[in-house]
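Note that this is a trimmed complex: some chains were dropped, and none of the rest were shifted.
In this document, chain identifiers A and B correspond to the written order of the chains, with residue numbering beginning at 1 in each.
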Amino acid sequence: VLLAVVDPGVGGRRRAVAVEADGRFYIGPDNGLFELVCRRAKSVRGWDIVWRPESLSPSFHGRDLFAPVAARFALGGPDMTMLRATEITRFCEWPDDLPEIVYVDHYGNAMTGLRATALPVGVRLAVAGRVVERARTFSDVRPGSAMWYENANGLAEIAVNAGRADVAFGLTVGSPVAILA
Amino acid sequence: VLLAVVDPGVGGRRRAVAVEADGRFYIGPDNGLFELVCRRAKSVRGWDIVWRPESLSPSFHGRDLFAPVAARFALGGPDMTMLRATEITRFCEWPDDLPEIVYVDHYGNAMTGLRATALPVGVRLAVAGRVVERARTFSDVRPGSAMWYENANGLAEIAVNAGRADVAFGLTVGSPVAILA
């Protein structure tokens, strides 16, 4: 049972949903947060969450709505009295991979939205006008040198061994990344 | 059992106390941290914590003193051998509501010390020379627009839908907030 919340429309018209994808349950807003989960799953079922707590803050459904549902599911299995079958909203036009920096971590490593396994062998990445070669791990390049590597989540990530890629390249969330064959 | 520590006087003359307010136990410094809890409770009892650990850092009573007491209480109920009845120091001159920004969260939302339920209907708030209308939740205003709303803790909070209120208004902890009838 996974509870996930990225929810700028909290308290508005977007629906609250549960998704079963390949045997896992996802609880959260129906705003596309589960799109890639659904797209890559073999089997998908969806439900509206019809249960409501006694007190529901319009700005914190993570606490008041999603968490109690996820807790109930985690403890006793899915409680169908809380749900009503529905079709999850799909966002088929969204890309499978996003050629941008999607996250900068505490150390300045810049994660892209590109799956490393979806990139051809020998590919280089270009960010901020510079070209970065692939490496296997940080210590494969000299301290201070940049590389991209398949990070522990399977995504291509720009990094500097013993340094900060965000500072070295001026990267931030949304910076474009180009794939050089 | 709640352990709370905001404790600039740690290791100094302020007492270490336990408070029972409406059936809940609070463990921490006797510096006013529990003033509003006591003020709003129907029944209040207080104790000095007379128990001392073998080793007590003068700068970290949260770890060395309060945590063991709270853990003991949480596991086996209040242990009166650790306590001696006392009157908690009261701070009656402190206001019930504080017309200031008291916290800025990770997303730039600026929480005030004003209870939303204590504000008349239709009230607007003024911060940094600008006037903000009330909304129910973020998505009730256009992206980039500001509003104030009753946050999930019951306090009035200044926010910008899909933006940062702290940056938009130049707000920081201590910025004054005015109530416009």
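Just so we're on the same page, a contact is a pair of C-beta atoms (placed from the backbone, for glycine too) under 8 Å apart; a residue touches a chain by one contact, two chains touch by 3 or more.
As the structure is a prediction and not an experimental result, all values here were calculated from the model.
**Q** Assuming the complex is a homo-oligomer with 2 chains given explicitly, what is its full copy count?
**A** For the whole complex in this structure, the answer is 3 copies.
By our rule, only the chains that are shown with their structure count from here on.
**Q** Between subunit A and subunit B, what's the gap in Å when you average each chain's C-alpha atoms?
**A** The computed centroid separation for subunit A versus subunit B comes out at 33 Å.
**Q** Contact residues on subunit A for subunit B in the complex?
**A** 8-13, 57-60, 63-64
**Q** Which of the residues in subunit B come into contact with subunit A in the complex?
**A** 136-140, 149-152, 161-162
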